[in-house]
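Here we show just some of the chains, and they stay where they sit in the whole.
We just call them A and B in the order they show up, numbering each chain from 1.
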Amino acid sequence: MLRVAIVGATGYTGVELLRILLYHPQIRISVLTSRTYEGQPIDRVFAALRGQIDLVCQPLNFDTIAEQSDFVFTAVPHKTAMEIVPHFHNREKKVVDLSADFRFTDPAVYERWYEPHRCVNLLKKSAYGLPELHRDAIRTARIVGNPGCYPTGAVLGLGPLVKEKLVDLSHIVIDAKSGVSGAGRDPVLSTHYCEVNESLKAYKVLEHRHHPEIEQELNRLAQEPVRTVFVPHLIPMDRGILSTIYVNLKRPQDTEGLVDLYRRFYEGEFFVRVCPPGQYPNVSDVRGSNFCDIGLKVVQDQQRGVIVSAIDNLVKGASGQAVQNMNLMCGFPENMGLERTALFP
Amino acid sequence: MLRVAIVGATGYTGVELLRILLYHPQIRISVLTSRTYEGQPIDRVFAALRGQIDLVCQPLNFDTIAEQSDFVFTAVPHKTAMEIVPHFHNREKKVVDLSADFRFTDPAVYERWYEPHRCVNLLKKSAYGLPELHRDAIRTARIVGNPGCYPTGAVLGLGPLVKEKLVDLSHIVIDAKSGVSGAGRDPVLSTHYCEVNESLKAYKVLEHRHHPEIEQELNRLAQEPVRTVFVPHLIPMDRGILSTIYVNLKRPQDTEGLVDLYRRFYEGEFFVRVCPPGQYPNVSDVRGSNFCDIGLKVVQDQQRGVIVSAIDNLVKGASGQAVQNMNLMCGFPENMGLERTALFP
C-alpha cells in the first residue's frame, strides 16, 4: 500500500482528494496537514467524512511527513507550493502539486502572471499533468504540476483541432463557465451565497491567470503561437466547468467528420467521452466523476466550428486528475479509484 | 385610465405584465384571459397576487375584450398570436404581441424558422418593439412585435458597433446564457427542477429561432448582411440573460473609446446603463428591472473586443419592454411604471 500525504487537506481540492483516495485500493492516506484546522480530526472539519477516516490535521513538518508517507499531494495556494515542494523532492518523495507553481514551461510566463519563481530548477524537471497529452512525461516525472481547471476543459476541447492545425490559430474564442467551488473555500464577498445565487457575470475578462496556461498548452500542440480570447464566467452551482469554444475552420468540414477526428484523437482515453453528432455535454453528467465530455458542431457554409467541453472542476479539473497522475507516476492502472459514474441528479 | 387586456395572463410573461401594470398610474387592468385557468380568480393561479387584484380568468371572446379594453397585450405562443391579433386590430385596438409572429420584416424568414404566416398584411404594418432602435416607428404603430429576450440583449449589446461598422460583420460570436423562466411555464423534462439545477449546457446550438431575429436587426443597423454565431445556454437561475459577445475590430480601439462610443449612442436612454471601464454587468443587478447593463473591453493588440450585456429576460426581455412599448404607443412617459430598482439580493 502506497502511503499518501495530503498537504492542505481542508480546502475543496483537499477534501475531494480524500473522497477519492479513501476508496483507492492501492493507497492508504497516512498524513493530513492543515494550518487552519491543526489539531482537529478531519471528520470534524468535514462531517461528510464521519466514520470513514480517523486522522487529525497535522502541522506542516517535512521530516514527519517524509517518514510517514511515500507520495505527497500539495493542495496549497501558489507561492506556498514552491516553498514546500522542494522539501519533499529532496526527501525523494514524488509529488503532485495542485497549484500553478509547477505548470509553466517558461518561468518568465509564470513570473509575468504570478510572482518571482523561487524554484526554477524543479519547475524545469516537472511535468504538466494532463495525461491525455503528456502521459509519458508524467510516468517518469517526480514532480507533476496538476493543470488548472479552465485549462483542462479548454485544452482537451481544442486539442485535436489545434494539433492538426485545422483552425485559424489566431482567432479562437473560449467562453468558459464555472461553478463556485473553483474559487476555493476561503469566504470572500464574491463567493458569499447571496452574491452568487441567482447571479451571472463575466469576471477577470481577458485577465485570468489560466489564460497563459491555456496558451502554453495550445502552443505546444501547434508548435507555433496560438492566440485566444478567454472569458470566464461564474455560474450559480457548486461544481462544473462548461467551455464553449468558437473556431474558424481552415477547410470546410462537416460535424460528422469533426466528431470522427475527435474520436480518433481520444481513442483509448477512458476519461474523454466524445458525444455523437447532435448531442452536447452537460456538467451534471460529469458531476463527481473524472470524465471530460465533448460535443461538436460545424456550420459549414461559414466554416465555423463550436466545441463544448464539460468537466467537474474539482475532479478532472483538480483532484481526480491529480489521482490520475499519481496512478501514472506509481504504475497503477490509470483509472484506478476513478471509474465511478457521475452523481445525477 | 387606459383599460388594458392581457390575453394569456397565466404564463410567466403574463404574470410579469400583471406585476408591472398593477402599479402603472395611467392604466387599469380590465380583462384577463386564460385557456388553462378559465373561470379561476387570477390570485388563485398566482398567490403572489393575493389581495392585489380581483379578476377572474376569462375565455377568449374578442367582442367582450374589445368592449372592456382599449389596449391589448397578447402573451400567447406564436401561431396562436397571428390568429388572435387581427381580431383586436380589426376592432381598432392597439396591440403589443409578445410572440414571434409580428417581429419579422421578411415573412420568408419567419416561415423558414416557424411556419406559414397567416397574417402577412399586418406583419408588414407592425413595428419591431425595441424602443432604443425603433422609437418613432413604435410611437405610430398599432401593432408592435415585442422582441425576443435573446435578441434584446444581443442587439443592444452590438448596436453601436454594428451601426458604425467598426467590426468585422462576418465574424461575430454571441454566447448567450439564460435563466430558466425564458423557457416558459409549461412543465417539460428540460425545465424540471432536478434536470436544470446544478446543471449547465448549451442547447439548440446554432439552431435557435432567435438567431434570425438577431441577424434581422443587425442587418438593419448595418444596412448590409451581418453573420453571427449564436449559442444559447441554460443557467440554473430563474431570471436573467447575460450575452457575452466577441468581435474583431476593424481599427485599433481602446476600452475607453469604446465605452465613450456606447455612452454617446445610448445617451438619454433611461434603460441602457453603460458600465465604466473595468466593470461588467451582472444579471442580479437588473433582476426585476427594465434595465440593460452593458460592459466592454478591448484587447488592443489583437484588435478584439468583448461586450457583455445583461437583462432580466422577463422584464426588458419581455413584459417590461412590452409596457415600454405601450407607453410609447399611448403617449405616456416612456419609463412610466418601469422606473423601479432591481431586487438585490
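Annotations for the structure displayed:
Note that a contact is a pair of C-beta atoms (placed from the backbone, for glycine too) under 8 Å apart; a residue touches a chain by one contact, two chains touch by 3 or more.
Because the structure is predicted, anything quoted here is derived from the model rather than measured.
For this complex of identical protein chains, the structure file gives a whole-complex count of 4 copies, while the figure shows 2.
Note that only the chains that are shown with their structure count from here on.
Per-chain CA centroids place chain A at a distance of 39 Å from chain B. By the touch criterion stated above, chain B contacts chain A in their complex at residues 170-171, 173, 175, 177, 179, 194-195, 197-203, 205-206, 227, 229, 231, 233, 235-240, 242, 244, 246, 248, 280-284, 287, 295, 297, 299, 302, 304, 306, 308, 310, 345.
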